[in-house]
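So the structure is just underneath, and the comments pick up after that.
With one protein chain withheld, the remaining protein chains of the complex are depicted in position.
Then we have chain A:
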Amino acid sequence: MKSLEIRNLQKTYFDPYAGTKVTAVQDVSLDIREGEFVSVVGPSGCGKTTILNMVAGFLPATGGEIRVGGRPVKGPGADRGVVFQSFALFPWKTVLDNVGFGPKMRGVPKAERDRIAREYLALAGLSHAADRYPNELSGGMQQRVGVVRALANDPDVLLMDEPFASVDAQTRMTLQEELTRIWQEKQHTVLFITHDVGEAVFLADRVVVLSKGRVMRDIPVTLPRPRVWDEVTEDEDFKRLSAEVLHMVRAA
């Protein structure tokens, strides 16, 4: 695990239709310690996905600096695992080969990467689906594979871009609980982007509220772990925090 430092990050781009320069991210600084889980929330258009895309190396920043474990980020790399809202599983590979893709790229031999993939699949209760193709699985199962695929590559930092936004509400709660359980086991450094306030508070050690390309607030979450929805929903701290964050997001 490594820390993630974001310093004065900025992104402007030229909008060819409007003929003007648009600022997506104005000036964002954010530090995530080793093994810390940070949620970033904000209304749509606040620049949260743009930040993740820059941290992942998919988009170049127009200003500022991103460091993983002190090393500056240049383009995409295996040190930052990404979980996508669209799942982004390879449709032509079985679940096992999807999960083993990262190790394959590192040159891990077939038998060894299958063993790694099976171990991680078991972690998410997906052992039975190893030989199936992604389109044969439900949305919830597909995203479990998406999470497990990122973890099996043993990244320093895990980047999650609204990963549970396109699964149904019941499945989402189960996935959130599974994620906290796995996170407690593996203690990854996580940057989690969402627009769902309850989700942000439930999962994180800190919630960062973003507005118009800037950090508006940075709120620590001290709810006890392990967290399960049946208990957390009743928790007074959770209710107070969620209400507070929701208020800020709506005012943002």
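Following the convention adopted for this analysis, a residue touches a chain if its C-beta (ideal position, glycine included) is under 8 Å from a C-beta of that chain, and two chains touch if they have at least 3 such contacts; residues count from 1.
The criterion applied here is as follows: contacts and distances are computed from a predicted model.
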Leaving aside the chains you can see, what is the UniProt protein name of the one that's missing? Options: "Probable chemoreceptor glutamine deamidase CheD", "ABC transporter permease", "Na(+)-translocating NADH:ubiquinone oxidoreductase A subunit" or "Dihydroorotase". "ABC transporter permease"
Which of these touches the unseen chain: A:T50, A:N153 or A:T194? A:N153
Touching residue (missing chain; options A:K21, A:R71 or A:R106): A:R106
In the whole complex, of A:N135, A:Q170 or A:T222, the residue touching the missing chain would be A:N135
Residues on chain A facing the left-out chain by the touch rule are 56-58, 75-78, 80-82, 84, 86, 88-92, 101-102, 105-106, 133-136, 149-150, 153, 159
